[in-house]
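My questions will all concern the structure given below.
Missing here: one protein chain of the complex. Every other protein chain is in place.
The first chain written gets the first letter, and so on, giving A and B; residue counts start at 1 in each chain.
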Amino acid sequence: MATDKIAVSGFRHVFQTEAGPVQATGTIDLTIQPGEFVTLVGPSGCGKTTLLKAIAGFIQPSEGTILCDGKPIKGPGRDRGVVFQELAILPWRTVRRNIGHGLEIAGASKAERDKTVARLIDLMSLTGFEDRYPHELSGGMKQRVAVARTWAADPEIILMDEPFAAVDAMTRLTLQEELARLCAATGKTVFFITHSVEEAIFLADRVLVMTRRPGTIKAELAVPRRNAGGRDWDSFTADPEMRDIAEKVMHLVHAERV
Amino acid sequence: MTVNRIVWRLLPAAPPAVLLLAWSIYWAIEQPPPSVMPSVVGVIATFGELALGDRLGADILASLGRLLGGAACGIVTGTIAGFVAGLHRPIAAFLTPLVVFFNAISGIVWLPLVIGWFGVGSALAIFLIWNSVFFIVFQNTVLGVQLVPEVLEYGVRTLGASRWESIRSVTLPGALPYILTGIRSGLGFGWRALIAAELVGATTGLGQLIFSGAEYHRADIIVAGCLIIGAIAMAMDRWLLLPIERRTVQRWGLIAPDRSR
Partner (left out) sequence: MRLLRELRILLPFIVLIALWWAIKVGAQVSDTMLVAPPAVWDAFVHLVTHGILAEYAASSLYLIGVAALISFGIGVPLGFAVGANRYAARALEPFLRFFQGISGIAWLPLAILWFGFTHTTTLVIVIYTLVVPIVFNTMVGVRAIPENYVLALQSLGAGRLRIVRDVYLPGALPSIVVGTRLGMGYGWRALIASEMLVRQGGLGDLIFGARTFNQIDRIMVGMIAIGCLYIVVDRLLVQPVESMTLARWGLLRQ
């Protein structure tokens, strides 16, 4: 138990609205190991985001417990970084100042900040855009900044809520490859929500599939990795084993169509 | 949960309640002269007195009539002139400096000059309201007309629409959110100009009501008059302007350029 990075047990959430209580999720149990990349696929409205928000500490679960390193989660903290679907980088900060924001908050020295920012700008192919404002960047670029900002703060766990959903299909492929490379290079624990089956399998060590609302976890598939260092779409699509897994997941997801 | 909802419902009543309470307590302790600081009860009594007399109704009608007349003139002339200028860039370029200048002195600034033209009365107030409304509506209409995407216009022109038809079916609805914003903020300035104009440049109207309150040292009439002025402004915004905006702007999924006032 103590080795689980994240342990969700008996989690269930109910929203109080003007019209009365709405059950956001069914009962969910899951664990994530240190360094693992776990993706969660499920139909819209199944409660994926609610679960992620609870792990992030933005909401208190109605039932059940969520432990991080064996300790209950009390609220948001810098050990768990979040990348949102809608852009959450600040429009009034340049790329450089957005990426370095976490370190600035932590009180890091300017030299240290510059070093980390420079490394991430290089890793996320943002060179030349350091002093631009977000509105001067394309959607894909903005999302790179959001990812880089989260990595720069160096959290142990990274939570990503459909981060590439609003990006065009071509850019998306590049971003996914970049993310895979980044994860391989840094060994973070990642919990990633998506409704794209391919994306889920491409990135994950383990894929979780959710039922429709109120969502519970209906299946779990391990994705074997032959060469952890290099994941790219060419070798992924050429791999018959991956195609098998994709077919299985697709089947599970399609059964949940509303 | 239900308790929370009741609290939520009642929250808007809290600030007025606190204000009334503070006012009552202050009055009970300090006992200021009613001519300077009326009591809550005194103001309520004045409300009754005003409501029963025939002056209040006449004053409200006079003020609303002036507002209606002035605003209608301002909206009609402002929209038409704005359309003409918006569709013809040289005209807009020529008029812009004048509009910027006259907008800066619109409203009450004209009072000393035009009181000599129209004398004291409704014509003066109507002129000042027209003056307040026109420039804002004009500027917003020009902006709205110029910002309608050309693609939309090409769209109907390729369907065989004439220039007039494309103005009617594309430019007008496209510019409408801006025009409405202009009307809304124009009425804000117009209402203020009206009250100011009536303080010295009229013999009837709500501005005159509160001004006479000052002359007779009746603070209760001033406070009651101010509350009536606020209530009318709020009612106009809620029951006239907001529904128009909802019915047009929101239904088309457009967002008014500036919703804050």
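Here, contacts are C-beta pairs under 8 Å (C-beta built on N, C-alpha and C of every residue); 3 or more make two chains touch, one makes a residue touch a chain.
This is a predicted model, so every value here is computed, not measured.
Per the touch definition above, the residue from B:6, B:80 or B:214 contacting the chain not shown is B:214. Among the residues A:30, A:51, A:95 or A:153, only A:153 touches the chain that is left out of the figure. In the full complex, chain B contacts the hidden chain through residues 8, 11-12, 14-16, 35-37, 93-95, 97-98, 100-102, 104-105, 107-113, 115-117, 185, 188-189, 191-193, 195-196, 199-200, 207, 210-211, 213-214, 217, 219, 222-223, 225-227, 229-234, 237, 258-261. Seen from chain A, the chain kept out of the figure touches residues 56-58, 75-78, 80-82, 84, 86-92, 101-102, 105-106, 133-136, 149-150, 153, 155, 159.
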